[in-house]
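Below are the structure tokens for one structure; questions will follow.
One protein chain omitted, others in place.
So that you can tell them apart, the chains are marked A, B and C in the order they are listed, and the count of residues begins at 1 in each.
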């Protein structure tokens, strides 16, 4: 996936509407909260079981797809506005997680490392 | 960015720790809310101006980077668990947004299409 | 509970630290998102069953208590900054919910009224 390509598409979309003044990282973070809130709202009354691929009905799945796209769009938009290379950061974070959660301490136990 | 590659790395990480039982889409959505909450927390007392690239100090920027990575990781993890092709959905959503927010109605005005 | 009394205590606390400039309703909403994110984080890997009163361990319960207090504090602070009478609004909302979710349509079914 060419993230840069989508960041440019979003940037054009925003500039065409003269919305750039709204897109501070602070405001975009609020927009991201809004979208994650919608995802929560969709899944809130389902059991874990019901939220799984094999059980999710088409209607709900299609709502979830749209929310994931919205979240993704705001996320790469924030990265773009702050010149953050998201792939680089994901790589670093996965490495960091491997150090923070060594297998022998973490097996079967998802307790946050600072609450262990 | 090869999203599939990172999804597989995350999947191995999770399987190695026997955490797969925790990773229902419902639970992952709560984890995503938690991470977006941390991003909000980092930016909450900054002005919009202060949240911008040219003004954000190194310490805060580095916290933001880590949060964006966390959010990205949970986001593609949910997509993976639900067999959702995130690029496909982003493409669709950008197209949909162009229809919902035509330039002549949206110029200078970020009012949600259903509140217009 | 004398909400006004706590709003005044919070207001003094804020004024004593010269924090009032940070407390726009917008910023307080981000702070509220941060606190709700922490609550999500605490419960994210628990099953529904495990999140219930009879199963929640003391350590987690005490974390939850602190988060509920934080959420409450920011909530009544927003109401205070916007001169909103929260009790009035709660009363109205309960009445509205009774109209939106009549028993015969809603029994056993928590589908949002606009998705019914």
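The criterion applied here is as follows: a contact is a pair of C-beta atoms (placed from the backbone, for glycine too) under 8 Å apart; a residue touches a chain by one contact, two chains touch by 3 or more.
It should be emphasised that the depicted structure is a prediction, and the values quoted were computed from it without experimental measurement.
Residues of chain B in contact with the chain left out of this view: 26, 29-30, 33, 41, 45, 47-48, 110, 112.
Contact residues of chain A toward the unshown chain are 22, 27, 30-31, 33-38, 40-41, 43-45. Listed here are the chain C residues that touch the chain not shown: 1-3, 6, 9-10, 13, 16-19, 22, 24-27, 29-30, 32-33, 36-37, 39-40, 43, 46-49, 51-53, 56, 61, 64-66, 68-73, 75, 78-79, 81-84, 86-87, 89-90, 92-94, 96-98, 101, 103, 106-110.
Following the convention adopted for this analysis, only the chains that are shown with their structure count from here on.
Each chain gets a centre from the mean of its Cα atoms; for chain A and chain C, those two points are 24 Å apart. Inter-chain spacing, taken between the CA centroids of chain A and chain B, is 2 Å.
Touching of two or more other chains is recorded for residues 22, 27, 30, 33, 36-37, 40, 43 of chain B.
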